[in-house]
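All protein chains but one are shown in place.
== chain A ==
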Amino acid sequence: MSDKTLLEVTDLVRYFPFREIQGLRMVKASVRAVDGISFSVQEGQTLGLVGESGCGKSTTSRLVTRLDTPTSGKIVFEGRDITTLKESQLRDIRRDIQMIFQDPYSSLNPRHTIGSILTTPLKVHGLHKGREKQRVKELLELVGLNPEHINRYPSEFSGGQRQRIGIARALAVEPKLIIADEPVSALDVSIQAQVMNLLAKLRDELGLAFIFVAHDLGVVRHFCDQVAVMYLGKIVEYGDKRNIYERPEHPYTQALLSAAPDINVARGVPPRERIRLVGDVPSPIDPPSGCRFRTRCWKAQELCATEEPPLVESTNAHLPIQGRENGLHLQACHFPEIKPALVAEVPA
């Protein structure tokens, strides 16, 4: 794993403007899906993007793959600014950045055979000319499917198998970065593990970098090097996996972590403290002033409503945990605090 930066995202913003008629007036408003986020991915590294529905994770992944164009901000891939490139200029980028989709039932065209689905990317980029079929069989084998199923239609496969086909399609163009948008959330738990293992195996074998989007911290835990927690279009905590899991400082991260089911309870260990968030996620059309989490935060004070907490380096970042050196740890809360009760029972 090298330290070369593959993807650098700076102050990424995506508003979806719309018009609404209020009374007699036409009011222009916008959904602030992504509101100024920055992160970077190193070669061969995996970043986990975590947050609940509607926090802008999927929009972020669509922006990075340039299926959508950001309102402002900068996306730099391998030193090249791809923020505003036109479709015709994106050809190389389309080869280097691929996407794995959430729903294996809608991500494969029901009218095409597996062979045709996997040959399309090869043909579009002119790869393996003349031996496409051979290559498709190799890809199927790579993701653990029977290469003889090449002439079958997606409807003949289970959800897990379809997701493997989706993975094979993403791998067909030999990308450097794969954005996986909740690739296992539509699958059975037993199949989830298989697919996660496959992704981990492929990442190690092919040296791929990943952005892994998920809505719970549990799935991300064993797969990612770094984790960014999003809330309402903003990153609230961002850092190395160990920092996020072992000493989260932002109350939202703590709440997310405490929501994960605790297997130790079954073994007789008293249940750890659980944080129950009240209320709904505020509307991204009109987010709360100051800190966006304040409406649901138990620590909220006056300061939180007036001043937006910046994403800054954690004050505890210099403290080594268990003798190891710490990596990156950024958080955006006015009152960061490590809750020992929360993390005590969570082994790394």
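Note that in this section a contact is a pair of C-beta atoms (placed from the backbone, for glycine too) under 8 Å apart; a residue touches a chain by one contact, two chains touch by 3 or more; residues count from 1.
The definition used in the following text is that contacts and distances are computed from a predicted model.
Chain not shown in the complex: UniProt lists it as "Peptide ABC transporter permease", one of "Peptide ABC transporter permease", "Na+/H+ antiporter subunit D", "histidine kinase" or "Hydrogenase iron-sulfur subunit". Looking at A:Lys74, A:His125 or A:His334, the residue that reaches the missing chain in the full complex is A:His125.
Within the complete assembly, A:Ser106 is the residue of A:Thr69, A:Thr84 or A:Ser106 that touches the hidden chain. Here the missing chain is touched by one residue of A:Lys74, A:Arg152 or A:His334, and it is A:Arg152.
Across the entire complex, the residue among A:Val13, A:Ala29, A:Val76 or A:Leu90 in touch with the chain not shown is A:Leu90.
From the options A:Arg32, A:Arg169, A:Lys234 or A:His329, the residue with contact to the unseen chain in the full assembly is A:Arg169. In the full complex, the hidden chain is touched by chain A at residues 62, 65, 67, 87, 90-91, 94-95, 97-99, 101-103, 106-113, 120-121, 124-125, 146, 148-149, 151-153, 155-156, 166, 169, 173.
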